[in-house]
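One protein chain omitted, others in place.
Right, subunit A next:
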Amino acid sequence: MNFPTIDFGWLGNGNLIGAMAVLHVMINHAVAIGGCVLMVSVEYKACRDNNPALEAYARWLSKWIMIITTTVGAMTGVGIWFTTTVILPDAIGSLLRIFHWAWFTEWLVFVSEVILLLTYFYSWDRWKGEQKKYHLRIGVALCIMSWFTLVIITGILAAQINPGDWTETLSFWDAFLNPTWVPSTIFRTFAAITLGVAVLHVMNRWLVKGLRDRVTVQRIFGKWLAFSVPMMLISGIWYLRSLPDQAQILVKWASGMSETAFLLINAGGLLLIFILAVTLMDGKPKVPIVLTVFTAVFSLLLITEFEIIRENIRKPYVIYNYMYANGVLKSDVERLSKEGMLANATFTAVREITPDNQLQAGAELFRMQCIACHSIDGVRRSRAMTERAAGMSQEALAGFIPVMHEIRDVMPPFAGTQEEIDALAAYLAAMVNDPDTAVVAKDEEVSSD
């Protein structure tokens, strides 16, 4: 291990990255991309029909899109980067080395996006009459730039699960132009518009007072939705087919649901969203409030489910066939099993294991190889050792650890010597079965904060 380790305890290191990512995706997709497309569509209609009520609505949307994206949206984006740096430094560090120039280009797009957003919001009164088209054009440019941020980052996310020939060639283009990039970009694009409609159409009810105007806005929203849902379905299937075989098999498992529940919830959810599209286009000013609230909440849950699945099916890797989820390189496992993990670590309080420091060594190893996904006790029960290793003796754990990757496909192999396996087993058994004696070891752990 190259870097110091950190323990977010009960919260769980992996959960922290996940929560930050899901929050960011919700805002980016629903507000920054979907929201901008809808806002500019409403402005376009307002321009064409010379309708001040619609313009006022687009203007209201622009204020809130600006407030939300420049605070929670932007900062959670930086937050994904920060959490991964602190929790998975080897993984994000390697991704930065591979994709530096993609991220640099992304940065140029971000800068343009922010400048366009600010210009769009602060220039509503700048142009009158015929010249209003300039404002509209800024809006269109804003939509394109927001979408570009998705296009670039999706190339990187797709490469993590399907780096194509990169593991052989180490070439940037092999990694970026991977077979999953195009389908996942199309999928996310329409998911963003779908989310945007599902979440923002709630506002129509309160903010578009005139019934005729409301029908107009709803039709715009409805058309986007009616187009996006089937596109999402088609590109979703393509996306799935483009994944490595092992990852395809893991999808249902990764959702944590039974097969029936998985199918019912996802197919039912999409159908419901499609019903919303039809209802919006129907031309009646009142959409049933149950349908409105339900689709808004449900669509956010669907995107959360999607992100959880996407993260889980990549296992046991963080960069497919190159680096395991805990940051250990696939090519290093054999060496580390001979030489020892602790002997190769820069930041560790234990280098040689003795009977006196065995628990402490185990704690160090837990932080190095397990903590990216697991915590001793924690909010996510399926990842907590008190749940997973409950009732297992030290001997049972020591027997399981060396073969866990064969028994469970999603687990990486343990990288370390027999002594290290014993130390980790001793630590886990103590923490799970007899936490009082293990407290001593925990107190002696090297704490990074």
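Going forward, a contact is a pair of C-beta atoms (placed from the backbone, for glycine too) under 8 Å apart; a residue touches a chain by one contact, two chains touch by 3 or more; residues count from 1.
Criterion: contacts and distances are computed from a predicted model.
S.K.: The chain that is not shown, which UniProt protein name from "Peptide/nickel transport system ATP-binding protein", "3-oxoacyl-[acyl-carrier-protein] synthase 2", "ABC transporter permease" or "Cytochrome c class I" does it carry?
M.R.: The chain we cannot see is recorded in UniProt as "Cytochrome c class I".
S.K.: Kindly state which of the options A:44, A:60, A:103 or A:238 is in contact with the chain not pictured.
M.R.: A:103
S.K.: If I consider the whole complex, including the chain that's not displayed, which of A:255, A:348, A:369 or A:417 touches that chain?
M.R.: Hidden-chain contact among the options goes to A:348.
S.K.: For the full complex, which residue in A:44, A:60, A:82 or A:227 touches the chain that was left out?
M.R.: Result: among the candidates, A:82 touches the missing chain.
S.K.: Among A:172, A:253 or A:298, exactly one should touch the missing chain; which is it?
M.R.: Counting the whole complex, the residue in contact with the absent chain is A:172.
S.K.: Give me the subunit A residues in contact with the hidden chain, please.
M.R.: Within subunit A, the residues touching the omitted chain are 2-6, 8, 16, 20, 67, 70-72, 74-76, 78-79, 81-83, 85-86, 89-90, 92-94, 96-98, 100-101, 103-104, 107, 110-111, 113-115, 117-118, 122, 170, 172, 329, 343-349, 351, 444, 446-449.
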